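For this view, one protein chain was removed and the others were kept in their places.
Let's look at chain A:
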Amino acid sequence: MACMSTSGRVVCGSRRQQTHKFLCQLFGRQSGYATAVSSSGSVSGAGSQLLPIANTQQYQLVRRFHGLSFNLGKDYLDLLQNAHSCSQNLKYSQCSKTNLRQHSSVHTQQPAGPVREIQIDPYIILDDELKYFYDDVRDLLQSGTSQPELDTIASYYFDGQGKALRPMVTMLMAKAINYHLNNESHQLVHKQRQVALFSEMVHSASLVHDDVIDQSDFRRGKPSVNALWNHKKVTMAGDYILSIASIMIARLRSDDVTIVLSQILTDLVQGEFMQLGSRETENERFAHYLTKTYRKTASLIANALKATAVIAQADDNVAEVAFQYGRNIGLAFQLVDDMLDFVSSTEQMGKPTAADLKLGLATAPVLFACEKYPELNPMVMRRFSEPGDVERAFELVHKSHGLEQTRFLAKKHCNEAIRLAQELTESPYQKGLQVVADLVINRLK
């Protein structure tokens, strides 16, 4: 991997700052930023005129948009915030946007000021770790089989088009903890990166199996695996990803890390089982939903973060901070996801919207809307199975404050995550953890 020596970093950093200057210029010019991601090809083309950047750098440029792309449809979000009298939120998110345009990155040698003044792009400060991330996953998957087709299916979702949120948060926490413990050996970071690989592989394996369960045809804007291969092969490919990830983690030779990470798998399955049944009373329903959300989404992030603390031999308190931070981020992430299912268009999400309703799932916006429109209750109980249920529920959710309430709950979890991150020693990575909380709440896809 990339060189970790201090001198290497300085060079790297200064080159990056140039890139950012250039990025900022671009941002200033491009009023219709909404098209920035799709027109990234032309953006990097313009880049080579402005600055003599090597070709490899252009690729990174494209990647960096991930961290920044949350301007889309801001009108809608502003509306949401206004409706819920979150004027503070609004002001804050606007100012953070302007900040982002000015300084996308800060590097280690720059002593950190107050968080709100200097914005950090987590994807950029983790460039060393994330640059070849997907290549490494693909290499790993390829090394474990002699069957090209298995390799193809298994690496189908590791095409670099994902947000790589899990590895990014995992590495941020890893480095924040290393800074906190004043222990930043290359070897340690390498081990923590394996945990990040694990988190993304398990996530991907669960996507592969979800595709079979949900019979969905599209994911991330391309045909899903079960539309292309038969179920048995897809199922086996999911198992394969898991087995390779387990071998990799076993090779870290840490009993405790393996135990922490194995918890993720049992949680994931239990979450899926919880999703099958929904015969609880109205009171229990929300608790059921939150537990399910923890198991299906948050546990993966929480335990991966905890594992990085365990590898770094942090004490139980630090491990708990890592875990709780991950849990809150994970919950907020899923809450926002459930909200976006009602808000975004199919194009933005890369998968059909109102998908949860169509699958018969009552997520937070619906459960909140039930309070105002009790007529939703029977629909929830019959899993929106009758004709017209999905459309009616969709309409009622938009009429109620369900979306704002969901967002508010997500915001609470994000604030808690920020509070937890502040318990760690101040460092760019620790600040990055706080930025992630903002990204999660403000994301649009």
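Everything that follows uses one rule, which is that a contact is a pair of C-beta atoms (placed from the backbone, for glycine too) under 8 Å apart; a residue touches a chain by one contact, two chains touch by 3 or more; residues count from 1.
Note that in this section contacts and distances are computed from a predicted model.
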item: Name per UniProt, for the chain absent here [options: "Geranylgeranyl transferase type-2 subunit alpha", "GTP-binding protein RAB5", "GL24462" or "Glucosidase 2 subunit beta"]; value: "GL24462"
item: Which residue of A:Glu149, A:Asp217, A:Glu284 or A:Glu395 touches the chain not shown here; value: A:Glu149
item: Hidden-chain contact residue, picked from the options A:Lys163, A:Arg220 or A:Lys233; value: A:Lys233
item: Interface residues of chain A (partner: the chain not displayed); value: 143-147, 149-150, 209, 212-213, 215, 230-233, 235-237, 239-240, 242-244, 246-247, 249-255, 258-259, 261-263, 265-266, 268-270, 272-273, 276-277
